[in-house]
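Data block below; observations after.
Only one protein chain is missing from this complex, and each of the others stays in its spot.
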């Protein structure tokens, strides 16, 4: 599963997307967050929300293969 | 003493200014209002404020010869 | 810019006059002649001002806004004479570092203009006209 990164998160990791193997432990957005924080030390403590298919997701929203997943750091438009 | 009229007040009286003889009974803006309402039946019940020298006046503000006096009906700019 | 004018108001000009390098926020208010009022079709509006006093009131209000140290720039322009439907009657622009002050000052200014400044409008319909007295 490909995960899009933006702004400070992309800079922290040094790339604008990362890949995560999906499985039994990544059924929800909350699961994904745990896996990402474990798998990418640069993101362990960064504040972000997860968006699934371009919509902010709650922790128990399901994530399935093929979903567009993104990490959204605190926004600062305007 | 010349008194400027505007908008609906000017239309009611049919002219854009009226004259009032100043005297002992017209020492203040409040006095003037009484005299105007008595002297001009068309203005007897019209809502207006009095401005003296282009500033809204209170009832006990003095009025002297040479002051620019105007009757200000409810404003509706914008 | 503090104007009472018979020529059409150019919103871009009013806005430009307040732009400040330290300003992160600008708010522009435009009051426009509506095509109908209380369901009646408006043909045009006639605006009349007690010009000298209106100018002086506007200057006083602008000074009050400028006295609040969180506003970087303010401009107000009011049109008088005959206005067609869709034309701009009044424009207020404010520049501030951040948006809360810009919104607040712009709203305060237009509220005060409508409350205090000696300008009057007469709505002209197909079958008559009347001086407006409410403050909508």
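When the chains are written out, they are named A, B and C in that same order, and each has its own residue count from 1.
By definition in this document, contacts are C-beta pairs under 8 Å (C-beta built on N, C-alpha and C of every residue); 3 or more make two chains touch, one makes a residue touch a chain.
Bear in mind the structure is a predicted one, so any value in this text is a computation, not a measurement.
Out of all the chains shown, which come into contact with the hidden one?
Hidden chain contacts in the full assembly come out as A, C.
Sort through A:3, A:18, A:32 or A:70 and give me the one touching the missing partner chain.
A:70
Can you list where chain C touches the absent chain?
On the side of chain C, residues 11-12, 15, 19, 21-36, 85-86, 97-99, 102-103, 106-107, 110, 136 touch the unshown chain.
Going by the touch rule given at the top, which residues of chain A touch the chain that is not shown?
4, 6-8, 11, 51, 54-56, 70, 72-78
Just so it is clear, only the chains that are shown with their structure count from here on.
Per the centroid of Cα atoms for each chain, what is the distance between chain A and chain B, given in Å?
72
What whole-number Å value describes the gap between the mean CA coordinates of chain A and chain C?
Chain centres of chain A and chain C, defined by C-alpha means, are spaced 48 Å apart.
Give the residues of chain B touching no fewer than two other chains, as numbers and ranges.
In chain B, nothing touches at least two other chains.
If I count partner chains per residue in chain C, which residues reach a count of at least 2?
none
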